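Complex shown without one protein chain; remaining protein chains in place.
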Amino acid sequence: MNAQKLLELADDELILGWRNSEWTGIAPLLEEDVAFSSIAQNEIGHARALYEHAARELGTTADELAFDRQPEEYRHSRLVELRLVPDWAATIARHYLYETADEERIGALKKSDDPELAGLAAKIDREEAYHRMHAQMWFDRLREEPRFAAALEELRPLAETRGEHTPEFVELWEEMTSVRRSLAGATW
Amino acid sequence: MDPREQEFLDYVQSGGQVETDDWMPDDYRTKLIKFIEMHGNSELMGVLPEREWILRAPTLQRKLALTAKVQDEVGHSQLIYRVVEDLGKPREQCLADLISGKSKFHNVFHYPTKTWGDVGVIAWLVDAAAIISQKALLKCSYAPYARIMKKICWEESFHILHGRDVILTMMLGTDEQRELVQEALDRWWGPLMQFHGNPISRDEDPMYVWRIKSQGNEEARQQFLDGYVPQIWELGLTVPDPKLRKNEDGVWEYTEPDWDELKHVVTGHGPKTAERLELRRSTREETEWVRRAMLAEAA
Partner (left out) sequence: MEGEGGNPEVPPDGILGDAEARPEEEGGTWGKHGFPHGSEQSERRSVIYEVFRQERKGQAFAHAGSVEAPNEAFAEPYAREQYGRRGESTALWVVPREAVHEIEDFADELGRNYHRVDGYPLKEKLGRARERAEASRAS
């Protein structure tokens, strides 16, 4: 997998993790709040590991890759940058669509020539197995809900929409980077 | 007090433990539910001031640690409401009472968080104040609550580590970062001093009489000051109370906290009370359909 594709994957995980973490504290059920927050944290953890791998080649750090690029330099899909809170149907639809597509991507990465990357992909895949189970569990529970079916339809094409970002993402980027930008170069 | 109640009182005062299906006086049960429910409410409301900063955390490590901290707090509220439910008050009722303002939550969660300095001060000092009370609850006469306190205390210890790390990093950083910490501390000191409640004698505190709490309010506050003022001073930070000092008897003297402010705030008039309750109310409303879908059939 080339560097661009790797960054796509890392950025997808970062932004999706960031969006999913927005549910922490306000999810539909306390138990689900705890479970979903773990998924969000895993995603950010995956992003971090991928950035660290890329950072070594690029001579930078994971934090710099995650925070210090301009909005147009991020390579994530339209799907992950949308703000979906408080719409749980859309959140689960995205979760399901993303995990399904991601399985293939990670599967390909596991076969990478780079043994480090292949090893990392295997670890990510083992964590993602729980995400897939969780997504499937919710899919089964919500399949009868019209709003869920509608959300799936609406979001499906966005998984591979990459390129220009929405104003929504710029807002997210501004929030994400506000503390860092307030004192450039400071250690937090 | 009738003989059976007296026997129960003697039992708990000599360290006796009570389980869910043991007989208990009505007053004990009422006080217990009220106390534990307020704790659950506090964990759940404590999430809201910190949530904003999850999105603004300035490094990946801080982002993960802060998300995990807030997640723990939600987890604590789950554990706590389960205990309340087994005592007879359903979770749905607790949440409805919280949102309507009928039940209370701790003062500190009614205040705004303004900077990353607040994030550090909350995790370091507010959680420290809480952990002092929580360690005392490990000896609560009601065993199911005492048991969950073990897990809660263990998880809270991570929060304090995180808080210390955030603060120390800032104190070792730039002048602006140090100022952020001092400014946050200046704002939080008042609520922190009020946190453990007014200095009612513990023998007049029904929660202590029933051994629901195992320490008095002033005892808790003194422990907090003893443990944390030295930590504050050793970093070169100041406490905004010129009277604060430890006297020859080892007792901390301080300016009397504003008990009217405390009462005003916990009865629902804090600077952020209405906004936060409204957020809870609206997100619950938006996700009502999910709970119905989940519970429609316990298939």
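Note that the chains take the letters A and B in the order they are written out, and that residue 1 is the start of every chain.
Simple rule for what comes next: a contact is a pair of C-beta atoms (placed from the backbone, for glycine too) under 8 Å apart; a residue touches a chain by one contact, two chains touch by 3 or more.
Since the model is a prediction, treat every value here as computed from it, not as a measurement.
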item: Listed residues B:Met38, B:Val108, B:Ile148 or B:Met207, member touching the removed chain; value: B:Ile148
item: Given B:Asn41, B:Thr59 or B:Gln78, the one touching the chain that is not displayed; value: B:Gln78
item: Absent chain, residues of chain B that touch it; value: 19-21, 23, 26, 29-30, 71, 75, 78-79, 82, 85-93, 144, 147-148, 151, 154-155, 158, 294-295, 297-299
item: Touch list for chain A against the chain that is not drawn; value: 29, 31-32, 34-35, 38, 130, 133-134, 137, 140-141
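The rule is short, and it goes like this: only the chains that are shown with their structure count from here on.
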item: Geometric centre distance via CA averages, chain B-chain A, whole Å; value: 32
item: Residues of chain B defined as touching chain A within the complex; value: 44, 47-48, 51, 54-60, 62-64, 67-68, 70-71, 73-75, 77-78, 81, 91, 116, 166, 169-170, 172-174, 176-177, 279-280, 282-283, 286-287, 289-291, 293-294
item: Touching residues on chain A, where the partner in the complex is chain B; value: 18, 21-22, 24-31, 33-34, 37-38, 40-41, 44-45, 47-48, 51, 62-63, 66-67, 86-88, 141-142, 145, 147, 172, 175-176, 178-180, 183, 186-188
